[in-house]
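Have a look at this one.
The complex appears here minus one protein chain, its other protein chains still in place.
Right after this comes subunit A.
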Amino acid sequence: MDLPEILAQVGLFLDHNDLVACIRVSHGWNNVMQPLIWRRIVVHQASLLNLTTPTARDQSLALPLSLGTRASSPSPPSSSPASPARTETYPSTAVILENARRVHTLIFNIHAPSLVQELVPLLNNQLVQLQVLQYSDDIKHILLANSSTLVHFKCLYNAPLPLTATTPERVEHATGFWDTIAQLPKLRGLELSGAFVYEDHDESFFSICCRLSSLVLKSCRIYTRFRPGTSALPQLRRLEMTMNALASDAQFAFITLCPNLTHLAWNTTGSIPSHSFLRYLSMRNPQCPIECLDLSGTALTDGELANILSHLTLLKRFYAAQSFVSGLCCHFITTSKTDLEELILRGCTLLESSMIQSLLMSLPKLRRFAGYVLKTDDMNPPLTASKSLPLPKLIQNLGKRSLVSSMRLLVPTGSSSVAGISNGGPTESTSPRVNDSQDGEWSSKWVCLELEELDVTFSGFQDPSTNGMQIIFEQLSALTMLRKLVLRDYCSYSSFVSQKVPTTTLGPQMRIYKGMSKLAPLKQLRMLDVQWIPLDMTLDDVKWMVQQWPRLRHIRGVLTCNPREYNRIEQFLEQDYPEIRVEGVYYGMEYINRG
């Protein structure tokens, strides 16, 4: 397996993590794969620290840390707490410029105008994708120099005009912008935040849209009028409209111009005409092509959302964070949409814990999931259910047969003694649990074993006899493909939201003696976010973590409030695992930041 032509082709299908592994395999592999790493460059905060530029302009934006290059003599001692070892892992400006000819994808996550200026003469007819924070003359030059190849352009803050700019000035700037974009014949993807589309730009805007297959508009001001007879946009496959200053019905009119959308995100707080929307969805022949739908933040009711879902036979990804998703949607998903791959229901306050449990038990292809509160009681229900499961009123009003079948969904399949709803019984804390059986048969298991990202708020630890953390660890241990884990504790999270110090310290504990060792199989874990959990980890716990999870690169959370232990942990990680970034974030009244 060492033919370079094949390796080069294979390399095109690998993400950066795999490429970084490949370049270490052998000299031959290194020669082929190393240039591929330079195809995609992301310039972000940490990398800025290592850039030395001929001009000092960018340095004024950087933190007062050492700006060493790899080739230069040792840099002056830094006055900040950041570890000096880390700054050396980022390529210097000189190295970036040297490899500029290899770059196909260039992404700026920070403002780096001098670097941009230095890149202008070096990037010609090569860029396929460009992402910048702000449009400028230099960016315009780069766009035009790469007009024969550029396919995607993303710009986060469009008009760098002073607040005192007059409307004619803004119109003129926007005209210049749209004229430039119109000169990119290969452009198929455009993503803009804060752009302006005035009436003057109707024609050029629509003629650009006609060519696009992907359009994302966030917080833009759109003043165009949709004249009758505006031609449809059959090429558009992906449309995202978020918080734009444009009337809801005009936004909907734009959507109806797009018959072939496979990906639609419509995040508006304005009212959505659900009848017309349903009609638009059901008119697609033979079935609606939408595979990904994002209605986060909208005010559609649970029933309306469930109705929408029922029209989308090809749907694979559904995002409805901060929405009114509840029982009807969950019922529909667990019965008729079990091939969902992504389901994001963060902050859905009407989403009940039993619904979350039933979702996780019904969707085997799930790769990303975010939910709200999941009670450990629902993960491990008592053998005799001592209370009826909460059902939305609408389901309760259904006929008895459908009531029973929908009950079966919400009750985890437990031992045969779970007949459904029982009439009262012993209190929960003393009754035996479904999963306490001797043979270790875990009967309310989640089926989503291919899960890569999980974000759940757990609740119900106050009762020590149910040993909530054990249940959580047991269940999480099956998710061997997990790459990103966000754990929240309901008590801490809600106290933070209400600005009170949490009244209990009895929260989830990431400790080995509490069973964290069960999580050893999570070998793919790259990111652990435990900022919403009160932790008191010891050095041994942290050592266990970094040894068992070789891919771990990012931890968010304050690992312990004990200052001595914190220092020991910090020292250990800095010395032995400098590649792991630890972010302490705001928790309670203390603010500790590191790295």
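Methods note: contacts are C-beta pairs under 8 Å (C-beta built on N, C-alpha and C of every residue); 3 or more make two chains touch, one makes a residue touch a chain; residues count from 1.
What we mean here is this: contacts and distances are computed from a predicted model.
**Q** Given the options "E3 ubiquitin ligase complex SCF subunit", "Serine/threonine-protein phosphatase 2A 55 kDa regulatory subunit B", "Actin-related protein 2/3 complex subunit 5" or "AP-3 complex subunit delta", which would UniProt use as the protein name of the unshown chain?
**A** Protein name of the absent chain (UniProt record): "E3 ubiquitin ligase complex SCF subunit".
**Q** Touch as defined at the start, partner being the missing chain; which of A:40, A:154 or A:445 qualifies?
**A** Residue touching the chain left out of view: A:40.
**Q** Which is it among A:6, A:144 or A:165 that touches the chain not included here?
**A** A:6
**Q** List the residues of subunit A that touch the chain left out of this view.
**A** 1-3, 5-6, 9-10, 12-27, 29-30, 34, 37, 39-40, 46-47, 70, 88-91, 104-105, 128-129, 151-152, 186, 188-189, 213-214, 237-238, 524, 526-527, 550, 553-554, 579, 581
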